[in-house]
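Only one protein chain is missing from this complex, and each of the others stays in its spot.
We just call them A and B in the order they show up, numbering each chain from 1.
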Amino acid sequence: MSAETLAPLRPVSPATRWSRRAAGALAFAALIELVSRTGLADREFLPPATEIVWRAVILVTDADFRTHALTSLLAWAIGLAVAALIAVPLGLLLGSVPLIDAATRSVVEFLRPIPSVALIPLVALVIGTGLQHRVALVVYASLWPILYNTMYGLRGVDPVAKESLRSYGFGPLAVLLRVSLPSAAPFIATGVRLAAGVALILTVSTEIVAGRGEGIGVFIFFAGIAVPARMDAILAGVFWVGLFGVLVNALLVAAERRAFRWHHAQRGEAG
Amino acid sequence: MLEIDNLSHVYGGGTPNAHHAIEGLNLSVAAGELLCIVGPSGCGKSTLLRSIAGLIRPTGGQVRIEGQVVRQTPDNLAVVFQDYSRSLFPWMSVEDNVALPLRRRNLDKRQRQEAAKEALESVGLAGAARKYPFQLSGGMQQRVAIARALAYRPTLMLMDEPFGSVDAQTREDLEDLVLQVRGHHQMTIVLITHDIDESVYVGDRVVVLSKAPAHVVGDLKVHLPGPRDQISTREHPDFVHLRAEVGRLVRGHATV
């Protein structure tokens, strides 16, 4: 590290950053292409990047694939929404009534460490392996990050703000809705963003283990067990899932930044 | 000892919001001198200090220490930063913090520990060696930072608003500590401050900078009867007179 790298005022513009990211992605693709075409890696295992991307594009025109993708999307979205609808009110309740929190803490501590995929066979037995199976597991897994972040956010609410509202004669519910909820909102948003990633993991896991019906996981699974395995199709499916994950995450981060600019400014984070 | 020759520094040069921090600054400091540099807030004092320390490369002019042009941090130089809480390493004990720079001197572990102990004693913190920085008050943390610089045995010690983040009483104690330390160690000290009283009380010489882009607008010798004392020195007519003069120089250029 020379003096230059330490000089504080050499900021990189967002445009440069994006072009670097793009260059990095292209170099990564070129590396795959090279490794595959030169035979350094078995082509059956790693098809060239151009073939993967081409397969990914072709897949979009394939009605079957679109059904797979949309089915997964549906399970993911419903599961995440239901999880949020349960976890946010529950978090508000547990976070603002210490007695209920103390009473249920042991249950929460017991349930949370259960790895959600372990429930896949049980839930399949209890409610069958349709859409409801995936939704149930997505809900269970996404619940925790939202619940924990909501409760964490409530703990950080400024007591002065609460007291000042109470001194004007507002009741506990008004304080909850007008002070606690808005203050905890950035944390809830973070919880939802984390849950979105977890939900995607559970959607795909459940689909693969169930191994039937529609869904992107089912598509990938069948491409894998075909003889010979269709690696280009697997990786094209993975490509779309990964891209979806990145986009959802970026979108939620951008939304958080926009909606909670005050929060980031207050905490001294870069806007 | 230290010569600064026509020094200039521009941040973000070539862009519309380029900031000229320093322009055409000349200064020379004799060996063994305790020089205080004062100037209005945001005038480029820290940029000057970082240029001397080789932490940034100035866009124009040069800094020479003992005749050598500064290109990177010289090995006989130590810095005490204003923000002790961020310059001490929180994961190391006080002793390890002080001993860390000695790894560059050819010393074995025992010698390093001794040197650290000695330095801590000279700042009155002999008992705190095994503690961690967060267990100490702000003033004590800054003493640790000073001990770290002393243990390093520099010929030039730079202090960047070293007492800017402590309360008034601690500040006076630390000012006296600097005077006492410089009596025991042979070194040149350049102390940057925005406190006019402090510059006159501590310095042999006070240099006043203009607001940005900074250059020298005043250079005064301080002749006060020693040893200096927080009460009597501050009521000495020469002190009062000098303080007023430095104040006028700082103000005069701050409001232009």
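Please note the rule applied: a residue touches a chain if its C-beta (ideal position, glycine included) is under 8 Å from a C-beta of that chain, and two chains touch if they have at least 3 such contacts.
The rule is short, and it goes like this: contacts and distances are computed from a predicted model.
Remark: of the listed names "Nitrate ABC transporter permease", "ABC transmembrane type-1 domain-containing protein", "2-oxoisovalerate dehydrogenase subunit alpha" or "3-isopropylmalate dehydratase small subunit", the one matching the undisplayed chain in UniProt is "Nitrate ABC transporter permease". Within the set B:S8, B:S51 or B:S87, the residue that contacts the chain not displayed is B:S87. Only one of A:A27, A:A63 or A:V160 touches the absent chain when the whole complex is considered: A:A27.
Although one chain is not shown, part of chain B still touches it, namely residues 50, 53-55, 73, 75, 77-79, 81, 83, 86-87, 89-92, 100-101, 103-104, 132-135, 148, 152. Considering the complete assembly, chain A touches the hidden chain via residues 1, 3, 5-6, 8, 12, 16-17, 20-25, 27-28, 44-45, 102-107, 109-122, 124-126, 197, 200-201, 203-205, 208-209, 216-217, 220-221, 223-225, 229, 231, 234-235, 237-238, 241-246, 249.
FYI, only the chains that are shown with their structure count from here on.
Inter-chain centre distance (chain A to chain B, centres taken as mean C-alpha positions): 50 Å.
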